[in-house]
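Note that one protein chain is taken out, while the other chains of the complex remain in position.
And now, subunit A:
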Amino acid sequence: MEPTNAPAKPQFSAAAQDEIKRIITHYPEDRKKSALLPVLHIAQAEFGGWVSPEVQTLVAETLDLKPIEVYEVATFYTMFNLKPVGKHVLEICRTGPCMLRGSDELTAHLERLTGAKVGGETSPDGLFTLKEVECLAACGFAPIVQVREKYYEQLDTPENVDAMLTELRNMVHRPILPWEALAQN
């Protein structure tokens, strides 16, 4: 008999399944594996901002891959979080041009304000995870923080930093994902 307290196996929403079907058509029929990175992005957005081993296995089943093929890719690319994260993941750019415009100070400031340390730690209130990342390709508007698909630029003044954190704190619902929006239309 199945143990009744087994955790529910993750399942993609209907909208995400439709999106995955659409993406798979972009590649030759015998090259379904090509859809792996786009599908991992969908999975991460659907399942709380990280890809657990169970979610990686789900991705493998969806694309007819072996789980190891998903693991080895998920661990290579820095955008996939392999452990739980807070509601908002703040990716602070620390590379040369951002450093020249004060990213070190910004990092220290954000650590003070959120109570989390950079390096993937989450604030005690569960709202913010702080990550230092390499170049975000917005060097002219440095220093920068990326939160999901949004760039917060020129965070060299306390006002700009406060405005960003306030906006994120007030975000009651998670943003609607693009494929959910498609399904609603």
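FYI, contacts are C-beta pairs under 8 Å (C-beta built on N, C-alpha and C of every residue); 3 or more make two chains touch, one makes a residue touch a chain; residues count from 1.
Operating definition for what follows: contacts and distances are computed from a predicted model.
> Leaving aside the chains on screen, match the unshown one to its UniProt name from "TIGR01620 family protein", "DNA-binding response regulator", "NADH-quinone oxidoreductase subunit F" or "Phosphoenolpyruvate synthase".
For the chain not displayed, UniProt's protein name is "NADH-quinone oxidoreductase subunit F".
> Which of these touches the unseen chain: A:84, A:126, A:140 or A:158?
Candidates A:84, A:126, A:140 or A:158; residue touching the omitted chain: A:140.
> With the full complex in mind, choose from A:16, A:35, A:90 or A:161 the residue touching the hidden chain.
Spelled out, the listed residue whose C-beta touches the missing chain is A:35.
> By the contact definition given up top, give the residues of subunit A that touch the hidden chain.
Per the touch rule, subunit A residues meeting the hidden chain are 26, 28, 31, 33-38, 40-41, 63, 69, 72-73, 76-80, 91, 94-97, 99-101, 104, 133-142, 146, 148-151, 178.
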